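The complex is shown incomplete by one protein chain, all other protein chains being positioned as in the whole.
Each chain carries a letter (A, B, C, D and E) given by its place in the written order, and its residues are counted from 1.
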């Protein structure tokens, strides 16, 4: 169960309105790696964790914090939209700042949300749960989380460079720092689980059931062997269970597949029509 | 540029048709972590890499291999659908195997694709590029890749347990082994980049521009302090640049936000109406 | 900012596992009118409210409660999935309960989420922010909320009838009661705003700027005049500003549109080709 | 069955082309509350109504009218796009009006639709049936309709303020007036059904099956009790069946959930790994 | 503008309810090639046609007819859902017909739509305007229409085979016949435009601006030269402007691309890190 206080986790006040930056900031609110994504990803992972120890608690701590980040960004965006002009083409043609706003802002901020933030990214794509990951396997999911915080911090840093507004930069410096913590934290959690299990997810699938002979092989499907010079192609594998090896000219292990005709009630191209097409000089024979 | 040979990377032939399993297998073809996702993710990362060395080559090698995996799964699914019955409710009520097929198979396999595989997951959701990640920052993206291979292998292992068909299991044992390699490989690539840069992505954002005082803090937003007992709350941070610390009772750093009224041409709730609502005993005064 | 406690708002414990009902229950977790929708809808409305009075507080109270409902449903679904069998077609054909599970359950619950709840509906469609509404105009939005709680309670009642599990029914009786409150509450809020403003949203658009002569007219576009016998076609309009009237045989007010040819660089069908098609006996002349 | 006449319901002719406004106008054609949404929403509700009386007729009347509104907007947008320039960056840099068009118009209007309207919103998101609602319960659905007309009129009014084109304003004045009628009409229909049934949807679910003790309670989950001063927290409930009451400090009614471990064939994090994490000083004991 | 009559274009009455077939029938109502798709595709094409002759009229005739097909299918589906049981797992395990319904029906038909048709396909994916095509170029679009009617008739025929219900088959025989007409009609329209223009769309792009030397070449990118034995690889091209030719071993015309480093404010992988990776034995040198 949740409680809300009206104070923000950290201040979210720009020096001045800027509807163009409001649009951009939507990316880290409602984009693939925005705050909605991490909040719901961590909470869903927490709710699915089948044990009540520190991992679940860590997920709930962090997911709940991300709700506060959604709130900060929603507040900041509303303020960046303060008094957004009702831009007109003719007027825009006369006033360069208006022209720039006309082009660079999100029309839905005035037409749809009434100067409020939207659950959408910087191109107006609405947020979708396609973005989030919760598998029940914590090592897999903590890797998803480490990635999410890496992508999230990267985007926040890029946005930091695209504004001179000190209030916006101040808020971003908070979010960037929190992403530093979160990268560190998920990294630490991954290391701990890797020590208890193994680096390969899932660790409990019997190793002998996989095709061991290709479990440490790099196949060189893209011409040129630069990739042979990496750690991943030489020496013992990271999981300590095999030796990396490099196959410069990979060949198929399987045969040309031949599918049976479909039954008549499917109305695919009739077999006899396809057969005419098969009736060719056998290319393997030439 | 690409070339295709008609032989499969590995054989994809079931012992017998099974339209229900065909539906399930769609998950690792066209689901969030299916082969379409990894193929396009690695290729897009490769095409965006601004340097021609081993990282780009590794991405192109692996992306090209994943195209072969799409092909194997598409072939396997078409064969599992061989001669799928045109199931009828009345008939199903009499024959338990038909009833089970009626319920468990994907109706689009007969109506839409004509017994072919579809670019969709096990619930029929069409594949979307919302699933993939390519940021231009290789450490971030290799983490995404490590996650993708972890989730992918997990799903393949779960599917392995849900069938007795030896042909299907044989093919899955290949894919599971390749995912072992790919987890190892992206892990190795991450380690190498972390040594060259730092574990925090992006490594080139000036550290002093982030709010350092909260860059290593775990805020305990979910009551109960189990999370205090993890590595992430004690000792030096993983990036070696700070000391983890735990705040048991986090308080807000920001104030209650107060947004300005919207201009009249936005037609939000008029300020005077909202103001009546504000005209209350001040709760802070009581 | 938010805080979380690990206790549930209300208990969420089924008598026994039931993966088929777990799938169905996803509808009110991650469907169009599931708890994710109402939680994010109310919170986004709250964050956009440009005044800090009782309306914003009410939105934040209720949005925060809905987060607890997501949690209850996620917990319930995880428990309904306890020990879900790894169903096989052949086995299913022998055991009717297994066959029913095979058909009626969501394969992603075993393959993707590892027996956890998903942010998706009962057909596996992932939740999308397309479902939610926040316009900055509170009367409009409270109507959206009244609708959401009506649809939500309706779905919960339908689900209540589809199970015999007392634990599930107990939890649903809680959610149904809360939806009763929420319908009452948004209704009350609508009434209050309608008294302050007017029933027509937005109330501040100058009435004379709309085409008044058709502002209270029911046009009978579907043959048969049953609709003439409703309150909406007789007497004073609900907003008190006009008289309803009924037009049995509506005629067009506009003319046949004629669009200009596209410029050549658009490569539409060339005007001369279209013109040949226009060169016909004038149908109005016959 | 439907018939079409080529005359428009009302004229749709701008004074002059304006590709930027064409983009904006897409919102009320193909956006969440655009004309496609209301047309299909009312028609689907009508087709599902299990009775042939005035409600069904009203739905079919209005749904059919909305088809004519799609047509008017499609015509208007095509005309606003007349002769849209094939804008180039260098040229744009010289001519402010071209620069404004470059930024503010929808590139798909030239590349994809060949200067035609698209079934998409002002950000180019394609229309989706996620937007529409039809539940079989007319009171619920009429509330959805009342909301749709409220949001739709709000957006049309906002657009009215963003143009000086008299032709566009003329057409909008028509649509705004029709939305006035439609708000009045659905309001009247709701009142009638509420009198026949009750305000709580669905009215036929036995009241005693819901958890009555929380059916009229406002829980104060967001700190600060401004919401206590509303009608929704005081006096008899709107449905006349209870008394509103306010709980200032809501506590959980449920317990901390504890989920059972997943079976091995699911490959979630193994129970013994989770158990290590549980093996902590009991936080409740400290 | 449109008018509606309540009679159906053709009868839509099944012999008996069948919720499983109701689900399947959704495919041709709300799927990729369902009636919503063709209705809106033809109408949008018609509204964008920049000339008022026979092509536009044909589009409006057919689009308006397809609205009647949506109505027929919505009616049929509602009737197939008549009295759909509120299926329970335990009960299903006892009764084979109930078990089959549990598995094969769409849970949203009872939970969401209240036994009404939905704007969704047979897997419950909501209809999206991603499915439709309108480019302003009629030859291109008539080809899209020819395809749509081909796919649509194919699906209707497949469904015809999956039921024994005479009422359903009767309605399908109507739709199948109409698709025969519509395939003939769009084919005729294509032939006419091809005679006026040319088979290559768009016909007005100056031929000399394309890379003529590869405008009639089949590149053999998939090993094996079966494709060399088709009409498309031999003789004059269909457009009469070239000679088909076959390149058995296609080689790249372009060079290995080398991208410039990203500027620092993008925070991609730093150039010096990528450079280390480039610092390899030159593979071209070996």
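We adopt the following convention: a contact is a pair of C-beta atoms (placed from the backbone, for glycine too) under 8 Å apart; a residue touches a chain by one contact, two chains touch by 3 or more.
In this text the structure is predicted, and so the values were computed from the model without any measurement.
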{"item": "Contact list for the unshown chain, restricted to visible chains", "value": "A, B, C, D, E"}
{"item": "Selected from D:9, D:41, D:64 or D:137 as touching the chain missing from the view", "value": "D:137"}
{"item": "Which residue of B:113, B:163 or B:237 touches the chain not shown here", "value": "B:113"}
{"item": "Chain not shown: contacting residue from D:202, D:230 or D:257", "value": "D:202"}
{"item": "Interface with the undisplayed chain - residues on subunit C", "value": "154, 157-158, 161-162, 224-226, 229, 265-267, 277, 280-281, 283-284"}
{"item": "Residues of subunit A in contact with the chain not shown", "value": "18, 20-21, 23-24, 27, 31-32, 96-97, 99-104, 121-125, 154-155, 158-159, 161-164, 221-224, 252, 254, 256, 258-262, 264, 266-271, 273-280"}
{"item": "Missing-partner contacts on subunit E, residue numbers", "value": "5-13, 32, 52-58, 60-65, 68, 72, 75, 78-79, 82-84, 86, 110, 114-115, 128, 130-131, 133, 135, 137, 139-140, 143-144, 146-147, 150-151, 153-154, 157, 160, 169, 173-174, 176-178, 180-181, 183-185, 187-189, 191-192, 199-202, 205, 209-222, 224-232, 237-239, 244, 252-257, 259-260, 262-263, 265-268"}
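Assume only the chains that are shown with their structure count from here on.
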{"item": "Subunit D and subunit E: spacing of chain centres that average the CA atoms, whole Å", "value": "27"}
{"item": "Two or more partner chains touched - positions in subunit D", "value": "5-9, 32, 52, 60-61, 63-64, 68, 75, 78, 114-115, 128, 130, 135, 137, 154, 157-158, 161-162, 221-222, 224-226, 229, 252, 254, 256, 259-260, 262, 265-268, 277, 280"}
